[in-house]
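The complex is shown incomplete by one protein chain, all other protein chains being positioned as in the whole.
Chain IDs A and B follow the sequence of writing; residue 1 opens each chain.
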Amino acid sequence: MATVDVKISNFEGPLDLLLHLIEKNKYSIFDIPIVEITQQYLAYLDDLCEDDYDKMSDFLLMAAQLISIKAKMLLPKEEEVLEEEGDPRDELVQRLLQYKMYKYASYELKDMEMDAEGAYYKGQSIPAEVKNYKEEVDPAEVIGDLTLVRLKEIFEQIMKREIDRIDPVRSRFGTITREEIKLEDRMIEVREEIKGLKSINFRTLLGRRKGKMNLIVTFLAILELMKTGVLTIRQEGIFEEIIIDSLEG
Amino acid sequence: MADSDKNISAALEAILFAVGEAVEVSRLAEAIEVDKKEILEAFQELNQKYEETSSGIKIVKLDDKLQLCTRNEYYDYLIKLVNIPKKHVLTDVLLETLSIVAYKQPVTRIEIEQIRGVSCQHAVNKLIEYNLITEVGRLDAPGKPILFGTTDDFLRSFGISSMDELPVVSSDKIEDFRRQAMEEASLTIET
Partner (left out) sequence: MADSDKNISAALEAILFAVGEAVEVSRLAEAIEVDKKEILEAFQELNQKYEETSSGIKIVKLDDKLQLCTRNEYYDYLIKLVNIPKKHVLTDVLLETLSIVAYKQPVTRIEIEQIRGVSCQHAVNKLIEYNLITEVGRLDAPGKPILFGTTDDFLRSFGISSMDELPVVSSDKIEDFRRQAMEEASLTIET
């Protein structure tokens, strides 16, 4: 298998890395060998530097998606179900194509920018004696028929929007958001919380924190801490409680 | 020779256009890397070209300096252009920024950006130009950021005499939004 020779920090994001792997191996974007690609992708993740946690969450999310596609492809399926659901890779292919298209466009832009370089545009340079003719802007005219009630309504809308933005579930339907809770922060928190404890229930760890995002990030944080040997997890059976055992003193 | 002449006068034209003001022949010669004589030849050439093509601009020599300027006969158009009343409208961005300054004043640009989620340098500058907001002080924090507030013209434009007359945004309402958001968020995790 290809050796890992490029640092993860060279990539703009998980799609960039995937495209690199596909092109390097000369795979067809329309028929990605998902097992190989997942394996190589994970190999790159191992190379991730410790201080790249923020960036890493995006890459981990993609890893999870790859594994999920892989699982879907391995599961035996009824003929009808297969027809109904289509190829589990389809969505990924579409995203890769779309990303590739914009990446290509960005190269074109870069060329255009170089070609356009050197033209000098002046700012406003109206001679003072002409400019003095200029009337002052009349604030009342600018305000026009704007009323204070309207201004208040606008302010209320902004405040409502700000609250919406803070709450990821309400503002981002079905989209997995990535920045409200940083993986890095959550890892430190989880580590703090289990410090001194022998083990803790996953549900307890989630505690009073609500939201899908928190659930995901906490889970990712646990996986990451597991990888670095801070803790280990166990589960007696499917749907049983997940118990987290601390490996630190 | 003829070709290199052309380049000198084009370079001269480009420089004088960009600078806008009068520039010493010696400095021009230095920049274009030719001697002063060649600059003066290029000046003659440009002058002739502007004449022949009935250009709207001309090149003038003032002592040892050269400058491009508008031909006098077109000044009337210029004055007319400047005097065409420009339509100043409050775009959504301006309206939002104005409402934040009105209700949160005194407020820094960073605070406005935090509320809106994007930078708003341009909107703040426009509102200052329209004299609806102004600097009212400095925040006692690192970097001493400027604090903005509304102006007297703001009050006059809305026909009020003080900010106390702004319609009250009840904190209850904002609390409502927050509670609503919380409830919906907690509902989702159960699923």
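One rule holds in what follows: a contact is a pair of C-beta atoms (placed from the backbone, for glycine too) under 8 Å apart; a residue touches a chain by one contact, two chains touch by 3 or more.
What you see is a predicted model; the values in this text were computed from it and never measured.
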| item | value |
| --- | --- |
| Which residue of B:23, B:102 or B:115 touches the chain not shown here | B:23 |
| Omitted-chain contact residue, chosen from A:68, A:157, A:204 or A:235 | A:157 |
| Given A:42, A:74 or A:105, the one touching the chain that is not displayed | A:105 |
| Residues belonging to chain A that touch the chain removed from view | 12-16, 22-23, 25-31, 55, 58, 62, 95, 97-106, 108-110, 112-113, 115-127, 130, 157, 161, 164-165, 170-173, 175, 178-179 |
| Footprint left on chain B by the chain that the document does not show | 6-7, 9-15, 17-20, 23, 27-28, 30-32, 49, 53-57, 68, 70-71, 74, 77-78, 80-81, 84, 92-93, 116-119, 121-122 |
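One rule holds in what follows: only the chains that are shown with their structure count from here on.
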| item | value |
| --- | --- |
| Centroid distance [mean C-alpha coordinates] between chain B and chain A, Å | 35 |
